[in-house]
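Following this message is one structure expressed as structure tokens.
Complex shown without one protein chain; remaining protein chains in place.
Moving on, here comes subunit A:
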Amino acid sequence: MTDPRMNDHEIEALFAAARAERAEPSAALMARIMDDAMIAAAEAAAPRPVAARPVAAQTGRRGLVAVLVAAIGGWPALAGVATAGVFGLWIGYAGPGDVGTLTATILGSAYGPNDLVPSLDTYLTEG
């Protein structure tokens, strides 16, 4: 009777099968990762948040800027504003002609605009 355990050669065949099976990330995930990249770039470009200081230090005298920032929702809101600014600048720089070009610029030609939005077919199909 032969040894039921797998030999190295056979286990290597299993590893090879695992290496070959590599699911590609969805366009939605790639888009989320790129969104994060743009937001992180904007955060890095924005001034260091005051929140890094101890909370007690903030409660005393507040400057005009701090009041204005607080009025629009604090530094996170400013990060959003900065994101929009950076992204706008980048769009101007990259100069994409239309949405298709923009998508190709961000994600490469393997993805199209249709990959970024859920298909309406799901809602239109009867059954």
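Convention: contacts are C-beta pairs under 8 Å (C-beta built on N, C-alpha and C of every residue); 3 or more make two chains touch, one makes a residue touch a chain; residues count from 1.
The rule is simple: contacts and distances are computed from a predicted model.
Consult the UniProt record of the chain that does not appear here and report its protein name from "aminomethyltransferase", "RNA polymerase ECF family sigma subunit", "Ion-translocating oxidoreductase complex subunit G" or "Cytochrome-c oxidase".
Not shown, but named in UniProt as "RNA polymerase ECF family sigma subunit".
Spell out, residue by residue, where the missing chain touches subunit A.
Subunit A touches the missing chain through residues 2, 4-8, 10-15, 17-26, 29-30, 32-34, 36-38, 40-41, 43-45, 86, 90, 94, 105-108.
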